[in-house]
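Just one protein chain is left out here, and the rest sit where they should.
Letters A and B mark the chains as written, and numbering starts fresh at 1 in each.
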Amino acid sequence: MQLKKPGSVPTALMAASCALLGASTAKADDSYESDDWQVDSALLYYKEDQQRVQAIEPVVSLKRDFGDDRSLGVKLTYDSLSGGSPNGALPSHSPQTFATPSGASLQAPSGEPQTYTTSSGRVVALLEKVTLYTTEPGQLPLDPNFHDQRVAFSTSWQQRLGEQMRLSVGGDLSHEQDFMSAGLNAALARDFNNKNTTLSFGTNLEADAIRPIGGAPVGGTDYTQLQKGGNESKTVGGVLFGVTQVLSRRWLAQLNYSYDASHGYQTDPYKLLSVIDAGGNAVGYRFENRPDNRTRQSVFLENKLALGRDVLDLSLRHMKDNWGIKSQTADLRYRLELGNAMYIEPHARYYKQNAASFYNLYLNAADPAPDVMSADPRLGAFDAMTYGLKLGMTLADKSEVSIRLEQYRQNARDVPAAFGQLQGLDLNPGLKSFIFQVGWRFSF
Amino acid sequence: MMRRVAALAALLCAVAATSGCSTIGVKPWQRDLLAKPEMQLDADPLDAAIDEHVYFSKEASSGGRGFGGGGCGCN
Partner (left out) sequence: MTPASRAIPVSTAGARSARNGASSELRITQQQNGIYAATFFAMASPCEILIETRDAKLARRAAQAAADEAWRIERKYSRYREDSVLSGLNRSNGASVVVDDETAALLDFAECCFVVSDGLFDVTSGILRRVWTFDGSDRVPAPADVDACRAFVGFQRLLWKRPLLNVPAGMELDFGGICKEYAVDRALAAITARFSGAVLVNFGGDLCASGAPAAGPWSVGVERPDSDREARLLLDLTQGALATSGDTHRFLMRDGVRYGHILDPRTGWPVKDAPRSVTVAAGGCTQAGMLSSLAMLRGSEAERFLTEEGVKFWCLR
């Protein structure tokens, strides 16, 4: 190898000595309290506009390095949700009254029968402990009692299997009032070509128990009948194939293909669709009903480029599923180093999806009710943009603090024109929210 | 789409796994920049997990990087 450029020898030596000193080496004797535990913690505050969802989420993750590529990770998340979530019904010029899901019994309480009158004038028997809420004219109907606490725990173990292969196994548990989940995952990674290429294969399995408050409604039925069933469940399984390749001294790329299948109860038990007549009036509501099966495939490409002391991260993802949804995601981050102990990282993300085949903003009173339907905006067609900025600082004790602010905006596409009584109403206002996060990373 | 992706991935794997691939990649002593923590694919795992949770609850897509841990009741 002939290096003719002046200054190339010191540069090559500098790179080589960095690699030498950065290489994992024998652990020094524990005469100096060695940093075995790494703690990564964050506090998230998420808020949507228009009194919609608000969440506070502290997260703590601990990792212990046992040397020789063996490590144990543990993560604890607590999530507190409040605010209101759209229930899928359209806004109206008249007030609308809905019943929040609660109570488990189909029997009306003994004593005086309690009823409530629907917007079309029908009188329905009230369930015990049902609370009513009314949506003002012109407002998007939000279920205001959307509060929940979630606790999640996950753990993972990584080790080597031979010189070129690594194994990781993990489990996770999640619990909230109406949803519990347990999962297992495992992955194998093998290096080739002097660790320039890595092939990985992973698989995961998850079992969810869904216990909607008040019981799971019978999908697709008239909302006012409040026909409820019991609890539901679903299972999810997935595989992932990945290739990671070093493309140059400055460029690392990863390409993943993943496939997952979900079988069981996929419906959101609290969501409805408005039934609208030819004049634009809401004449009733139906519970949504989603298919039992969902299979998804996605291709993901991530690039990391070292530019000087900075790092550029660009990732692309394409997803396709059997519900007719196709999505594209592009995510760009640029980590700009400021001095020796501080960095700033602007972030932009573009996301686009088309609607599920059974997505309907509302149902036509004239048509027979379809088998599967949903007005959940998450399954509709929309574009979304995120803009964010993160600032990180390394402190004197080598710990790192960071602060991150992101703005997220979802704009609905292909929204049918408002007609008749719906005129003047914003049928799908999209979503605006921000993410505010502070983080602290340290070792002990 | 999937057939094209599978072909691309298979090609990458074949190229990568053969030893004649000495042109793509770096020598062990050239890994200085790649060894930096901010150059790792999982450089900010908490940020990624938090973002993943937010987007999983507000959009129809999730994952791609690897497996998230634990479902939640949203979506």
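Details
Operating definition for what follows: contacts are C-beta pairs under 8 Å (C-beta built on N, C-alpha and C of every residue); 3 or more make two chains touch, one makes a residue touch a chain.
Not measured: the values here are computed from a predicted model.
The hidden chain, counted over the whole complex, makes contact with A, B.
Interface note: of A:Q139, A:T155 or A:N194, the residue touching the hidden chain in the full complex is A:N194. Of A:A12, A:L76, A:L188 or A:L312, it is A:A12 that touches the chain left out of the display.
Counting the whole complex, the residues of chain A in touch with the unshown chain are 1-3, 6-10, 12-14, 16-21, 23-26, 28-29, 31-33, 35, 163, 194, 396-398. Contacts to the hidden chain, counted on chain B, fall at residues 27-29.
One rule holds for everything that comes next: only the chains that are shown with their structure count from here on.
By the touch rule above, chain B contacts chain A in their complex via residues 1-2, 5-6, 8-9, 12-13, 16-17, 19, 21-22, 24-36, 38-41, 43, 45-47, 49-51, 53-55, 57-61, 63-67, 69-73, 75. Contact residues of chain A toward chain B in the complex are 12, 14-16, 18-20, 22-23, 40-42, 44, 46, 57, 59, 61, 75, 77, 79, 148, 150, 152-154, 156, 170, 172-174, 176, 178-179, 181, 183, 185, 187, 192-197, 199, 202, 204, 206, 208, 210, 236, 238, 240-250, 252, 254-258, 260, 268, 296-300, 302, 304, 306, 311, 313, 317-321, 323, 325, 327, 329, 335, 351, 353, 356, 378-379, 384, 390, 404, 408, 410, 431, 433, 435, 437, 439.
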